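A single protein chain has been removed from this complex, and every other one stays in its place.
And then chain A:
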């Protein structure tokens, strides 16, 4: 640096000259190649509770402080070949890379118009790490100047950058929050993302937000699964309100912008886009929010320009119910300004189509019928019996069983049923003729079937 800097004229009275920061001489730069890279531990022994003015404490404090100043005073020195050149453009609010990106390109930055770009917070973080050299109007920016220029949103920008850099230093991959990149539960159900490039980890492209400043979105680390509760920016799904049930009776020609969401139906159905059902005779306009309308229009143009997939909240979009219970078959023509260029649509009465559908009742198997009914017919629950419910213990239950059996089988001798089974014959005794007599000694009682095991 020029040792005698030219003092510019005072632009205004009372202005104060801020001196330049420390610039290293070539010798110091050269000597910085071989400086210590290790981070010393913070403590020189345990902290103490009371200061007692002793020499030992003073010495410890001096050592700690010296170490702190040494660390803080070190300047960043890098080889020019390992620095990526980057240029800050305040109009776009992004940093453009002028030479090829290094390893950080895998997780940071985006491509736009054939150029590699970085968001301001990413560029600032990389500058602090010593990976890039940031230029503005052909002069390299120091970290202080970069803080002032890139975090131009005041306290909010500064705090956001602190959060961002903290998470990056911990090792996370931190990207700007985009509501469109978060899958809705319905999409997850459909498994909509299984084949698309957007779900790939290697995707670098990001949607450029032409209509909002770079700091308007929230950040979301990639490790978190659940989206942040507040969704900043235009969310197309929120444009369609829940009042959109088919039983409503409004012909909403003035609400056509809301239907832009249906233009790019991923199913690619041949039906014309949905419009609320019309029961003849009632034309109640509903008040919709203007904000939603403007928002969805913006995103419609944005999407068409960028070939990106819309993310719709299918739980809020109401499709006409054409089933047999509440048939709504007259579908109105959509507004032509909502459709893409080559597509024309007309009004359709779907009644003849519905008649051609298979209207026969489905024949269910017994198991399916049972499933639908929710019960199994032959099984009865023991606990449903009120007498059983009145039993308070297992002993009481056993007594209840005994009582019931006695009532049922009062004329059957208990000795035949309650005792363990004792066969008259064992396998070893099979061949003796005395056994024939044995079998005749027990006279079959009236209720007992004559059942004697006889072996040949």
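Here, contacts are C-beta pairs under 8 Å (C-beta built on N, C-alpha and C of every residue); 3 or more make two chains touch, one makes a residue touch a chain; residues count from 1.
We take it that contacts and distances are computed from a predicted model.
Engineer: Given the choices "DIS3-like exonuclease 1", "tRNA-splicing endonuclease subunit Sen34", "Ribosome production factor 1" or "DNA repair protein RAD51 homolog 3", state the protein name listed in UniProt for the chain not shown.
Structural biologist: Of "DIS3-like exonuclease 1", "tRNA-splicing endonuclease subunit Sen34", "Ribosome production factor 1" or "DNA repair protein RAD51 homolog 3", the absent chain's UniProt record names it "tRNA-splicing endonuclease subunit Sen34".
Engineer: Touching the left-out chain: which of A:30, A:319 or A:353?
Structural biologist: Selected residue, touching the omitted chain: A:30.
Engineer: May I ask which residue of A:87, A:112 or A:128 touches the chain that does not appear here?
Structural biologist: Answering carefully, the residue with contact to the hidden chain is A:128.
Engineer: If the hidden chain were put back, which residues of chain A would touch it?
Structural biologist: On the chain A side, contact with the omitted chain comes from 1-2, 5-8, 10-12, 14-24, 26-27, 29-30, 32-33, 36-37, 39, 42, 47-51, 57, 60-61, 64-65, 68-69, 71-81, 83, 125, 127-130, 133, 137-140, 142-145, 147-148, 154-155, 158, 162, 165-166, 168-171.
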